[in-house]
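Apart from one protein chain that is not included, each protein chain of the complex appears where it belongs.
As written, the chain order gives the labels A and B, with residue 1 at the start of each chain.
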Amino acid sequence: MKVIGKYSTQVKFAAQLMLIVTATAFVCLGAYRGEVETVFAKAIRLCLECVGIG
Amino acid sequence: MKIIKKIVPLLMVIMMTFSLAACGSNSTVSSPSSTDGTKQTKAFPKFQGTDFEGNSVDETLFSKNEVTLLNFWFNGCSACVNEMPALEELNTKLREKGAELVGVNVEASESDKSLAEAKEILSKQGATYRNLFISGGQEAKDYIGKIFAFPTTVMVDKNGNIIGEPIVGSIEDEKKMDDILKMVDDVKAGKTVSSSVSSEKTLDDKIAALVTEENNILLEHKDVWEKVFDHMEKSNVEQMGDTTYAEYLKAQIEAAKDSFTVDELKTLNNDIKRIDEIDKQIQELDSNKDNK
Partner (left out) sequence: MRKQFVYVWSVSELDKAKVKKEKKISFKNFFKKRNTIQMFATLLTNIHLPNFLKGALYNGKVKQVCVPGLNCYSCPAATGACPIGSFQAVVGSSKFSFSYYITGILIFFGIMLGRFICGFLCPFGWFQDLLHKIPTKKFSTKKLKALRYIKYGVLAIAVVALPILITNKAGIGSPYFCKYICPQGILEGAIPFSLVDSSIRATLGTLFAWKFGILIGIIILGVLFYRPFCKWLCPLGAFYALFNKVSLLDYNVDKHKCISCGKCSRTCKMDVDITKNTSHTECIRCGECIKVCPTKAISVHWGFKNPLEIKKDEIINQIGEIKNENN
């Protein structure tokens, strides 16, 4: 019982670490691809139809 | 929970004071139409730009067309891109009238990548009308910087003056395109165009406002007009068919001329002139409504 209990905590811990690493990797990859400019270009200009006006 | 409840509000207060202090220096952008209260004709600011074929352009391009429609767009705006085939059609119709639709991409001046992307979008959507980006002229850049709602269409006459208000939103639908073509005709005929594409509602509002104005005129000299109405004979009502209201009133006053003083007649005639003008305006708005 103790072993199984520890195992699931270990699995959870591993998943958390892995996801944090993946998240950081994704952010860097996305920034490298130039996605940040696309986000920025859209965020500072109001595309009316995209928000539901007009 | 204790830790979170202690740290979070503290962080909030720190961040809030920090950002409020920094808030003053942050850059913001406001629309040109909302801040400008005057209705004087504004000249489109001088600019230097390059069209998508590499030729340089500047404000002299306005003098080559009766009316130039500047359609501001950017690469990420799906509405702008979706209306391009409709704009292509509009351009063909405009060319027949001696006008032109010119697209202005506000992103292309920033990088070559954006320019290449813009060209690709145009070719895939089948847009052959001229497109350009503006790279020089501080006033022009400021004007464009102020535009934040897309797509925006600005009409400029051949002297480089901006006509009416910027049209905000896509102009894809038939109604709006017809309005624009009509405005172009009006400008060519020399009439002053004061407002942009109007929807049904605003026209009704305008008509209602004019009718109230007319009633106010009659109320101004209530006593005199009451005398006129008293004198109106029932039989004359049928005659109204062909004449305007103003002419009809005039005829009535002629018939009852003797019961009025010279001053009263003068006032009545002035009032009739004003009513006549208002009637003409109402007629025009009515015909605009009918044509939609």
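Remarks
Convention: a contact is a pair of C-beta atoms (placed from the backbone, for glycine too) under 8 Å apart; a residue touches a chain by one contact, two chains touch by 3 or more.
Being a predicted model, the structure only gives us computed values, none of them experimental.
Which of B:Glu59, B:Glu100 or B:Glu165 touches the hidden chain is settled by the complete complex: it is B:Glu165. Against the chain not displayed here, chain B makes contact via residues 1, 3-6, 8-9, 12-13, 15-16, 19-20, 23, 26-31, 33-35, 75-76, 78-79, 81-82, 117, 120-121, 124-126, 148-149, 165-169, 196-199, 202.
With the whole complex as reference, residues 2, 9, 12-13, 15-16, 19-20, 22-31, 33-36, 38-40, 42-46, 48-54 of chain A touch the missing chain.
Keep this in mind: only the chains that are shown with their structure count from here on.
A separation of 44 Å divides the Cα centre of chain A from that of chain B. On the side of chain A, the complex with chain B involves touching residues 34, 38, 41-42, 44-50, 53-54.
Note for the complex: chain B touches chain A at residues 29, 74-80, 82, 106-107, 113-114, 148-151, 168-170.
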